[in-house]
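The complex is shown incomplete by one protein chain, all other protein chains being positioned as in the whole.
By written order: A, B, C and D. Residues from 1 in each chain.
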Amino acid sequence: MILGTVKGNIVSSRKCSNLVGFKLLLIEPFFGNKSEIFVAADTLGAGMNELVLITTDNTTQYAIDRSAPIDAYVVGIVDAPPQF
Amino acid sequence: MILGTVKGNIVSSRKCSNLVGFKLLLIEPFFGNKSEIFVAADTLGAGMNELVLITTDNTTQYAIDRSAPIDAYVVGIVDAPPQF
Amino acid sequence: MILGTVKGNIVSSRKCSNLVGFKLLLIEPFFGNKSEIFVAADTLGAGMNELVLITTDNTTQYAIDRSAPIDAYVVGIVDAPPQF
Amino acid sequence: MILGTVKGNIVSSRKCSNLVGFKLLLIEPFFGNKSEIFVAADTLGAGMNELVLITTDNTTQYAIDRSAPIDAYVVGIVDAPPQF
Partner (left out) sequence: MILGTVKGNIVSSRKCSNLVGFKLLLIEPFFGNKSEIFVAADTLGAGMNELVLITTDNTTQYAIDRSAPIDAYVVGIVDAPPQF
């Protein structure tokens, strides 16, 4: 899974019907190339600048009630940034 | 999911029969390396230079009525570019 | 999906039995890093230096009659190179 | 699969219910770009600085008893670092 920081959200009025009900968050990777921002769906209620854990690809489907065309999903809100 | 800009489309006369009916769009990534253009299938009707949201891999199948060999699919047209 | 150019093919005499019947093409990416050549299976009959459209991962399975361990598959032969 | 070194773990109190019971390890890739740290779920009991083998994407599901939204999973603890 990927650690990332919530940097905002996007709105899409014209979208697939089974995307309705998901918040679409802009996520900045915590490790690696921070410019490679991507979009993850969320229903946990992650807030701006919170650190979240994201699963990708088909494994997103095991976190949701019904199938949805979502390849990144917030599966956890992280309590504290990792320390090295 | 990936945010990308529609930069054109491609035509393929010799193709798999279950690709018929999809428009094949050239997509430039909005974040990250803009030279890594890829092709996404579309049925929402995204226009030239519109910003779209794309899901990848097997999760594309949850947006379409019948299975198709498509690893990138336009699941939404974005209302406004992200602001930072 | 990925646009790529057919640069040759490979032969494998010792292989999984369900790979028999597929041509194995060397594909050079049309966009991005051209040195990242990969192998895609083909049954459409793409020729040397033709531009093809390739789907990846598990979505390859929706283009073939029976399951096969193939993570890249030629789903279309492109009529003309993209113009910008 | 990816070889990686365990560098720590993360805690998430607000998470998907089917993530409960997995330890969430921070993994540094052994080969390639060491800054691209990611998170893998573990039930084998890998310890700090141990070298582990990780499978990704949907293949994680074949290592666990019930489906879970996990795209990286520790499938083995490696006896000794590779020698070249």
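Annotations for the structure displayed:
Here, a contact is a pair of C-beta atoms (placed from the backbone, for glycine too) under 8 Å apart; a residue touches a chain by one contact, two chains touch by 3 or more.
Quick caveat, the model's predicted, so the values are computed rather than measured.
Residue-wise, the contact with the chain that is not shown comes from C:Gly8, picked out of C:Gly8, C:Gly21, C:Gly45 or C:Pro81. In the full complex, chain D touches the hidden chain at residues 1-3, 31-32, 44, 53, 55-63, 73, 75-80, 82-84. Across the interface with the omitted chain, chain C contributes residues 7-8, 10-16, 18-19, 24, 26, 33, 35-41, 57-58, 60-61, 67-72.
Quick note on the criterion: only the chains that are shown with their structure count from here on.
By the residue-number overlap criterion, the interface of chain B with chain C counts as different, with under half of its numbers used by both chains. Chain A and chain C have CA centres that are 31 Å apart.
Of all residues in chain C, those that touch two or more other chains are 58.
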